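Every protein chain except one is present and positioned as in the full complex.
Then we have chain A:
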Amino acid sequence: MSTPTLAAPEQRAMDLLRFATAGSVDDGKSTLIGRLLYDTKSLFTDQLAAVEAVSAARGDEYTNLALLTDGLRAEREQGITIDVAYRYFATPRRKFIIADTPGHIQYTRNMVTGASTADLALILVDARKGLVEQSRRHAFLCSLLRVPHLVLCVNKMDLVDWSQEVFERIADEFTAFAAKLEAPDLTVVPISALKGDNIATRSENMPWYEGPSLLHHLEHVHIASDRNLVDVRFPVQYVIRPQSTTVTDYRGYAGQVASGVLKPGDEVMVLPSGLTSRIAAIDTADGPVAEAFPPMSVTVRLEDEIDISRGDLICRPNNAPAVAQDIEAMICWMDESRPLRVGGKYALKHTTRSVRTVVRDLHYRLDVNSLHRDEEAVELKLNEIGRLRLRTTAPLLADEYRRNRTTGGFILIDESSNRTVAAGMIVEAS
């Protein structure tokens, strides 16, 4: 285990890992995050002093590290977490972004939000209680959002006498459950967040555990191959046409590479028109590049003059997404004021493309705890998940979400309130 200090030179070669944490205060999640920040020297003395002062004023018996992340007045007053909080820490190997999501049942919305961009999700269980309904729900949501790596932390091992038997029972049960969810990569770590066992360093209290500490795993888990480098998908975000006397006849298509590798000379197809051309150059402000791959933001120029605008997509002629107006999708409903109903019309944003859509059919509502499908359901309320069929006013350039999280995900927006009301994951597009 290397000592986590922020040596400046190495820092620039670090990569970035985004992870979501799920669990409630009772599971020790805030203690775990506090411990990770503390052990990587990412917690500042004034932050700690502020938390200690507030803890003391509230009469807490110990320094309540939950106060580090619970920043809003209502949260401190009610002792709850109401939103996703983002925290940052770094080791010489990696920079980490934590999307810290509250675990209560009503906050499925936040969990889905945090998981949508996560490379890895960390689920906590209390060793004394084992798996609870909430742990299964979190695992299910992570699999629904296709988070590539899952870590189950069996916490409070100090309170079960560091028992290998307790740990293995929980690990086996969770592994069996995760297999049903097609969770791609699962790691289980016995920890004590409070005492620091297996957080930054291997625990001396659990010699029977031969795996890595949590931080070691976070630093070394292989995420580079999670990116899809096969299917070229470049949603056009903005057309750059300088109105200037020094740069003339420049027409570049700016965007962020969703997947695949683009190179000058490649034959490409533009959707929805289906017209083909070749890549003339890939520009950045620092000069042209020989290749573009995710998550680079670049500007692509083509050899031929084709009419291309925002919302179009550049791909390869022999590997294209569906151009589809009938969409089968899983939906997580996120609006408390009105439920989703069949016949409802919404604005839909998918990559850089905005269309309108109508809900044609609700096939079922999914019980996230039992995975039971209720086919009698006629609506989806806040935090409910269901499978439905949509019809859009203009085609989407869509992949299955399981194949591509960028060209497979979308949001629904209420056209009167402008609120984001749902997250959608495409199952099938035709």
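In this section, a residue touches a chain if its C-beta (ideal position, glycine included) is under 8 Å from a C-beta of that chain, and two chains touch if they have at least 3 such contacts; residues count from 1.
The criterion applied here is as follows: contacts and distances are computed from a predicted model.
Candidate names were "Glutamyl-tRNA(Gln) amidotransferase subunit A", "Imidazole glycerol phosphate synthase subunit HisF", "Cation:proton antiporter" or "Sulfate adenylyltransferase subunit 2", and the UniProt protein name of the unshown chain is "Sulfate adenylyltransferase subunit 2". For the chain left out of this panel, the touching residue among A:A22, A:V84, A:M206 or A:I327 is A:V84.
When the omitted chain is restored, the residue from A:T284, A:N319 or A:N369 that touches it is A:T284. Interface note for the absent chain: among A:R169, A:R338 or A:R419, the touching residue is A:R419.
The missing chain, though absent from the display, is touched by one residue of A:L275, A:I306, A:V358 or A:I411; that residue is A:I411.
For chain A, the residues in touch with the chain missing from this view are 5-8, 11-16, 41, 44-47, 50, 54, 68-74, 76, 82-88, 90, 94-95, 97, 109-110, 112-113, 116-117, 224-225, 227, 229, 237-238, 240-244, 247, 250, 254-256, 261, 283-286, 291, 293, 295-297, 299, 310, 334, 347, 349-350, 352, 405-406, 409-411, 413, 418-420, 423.
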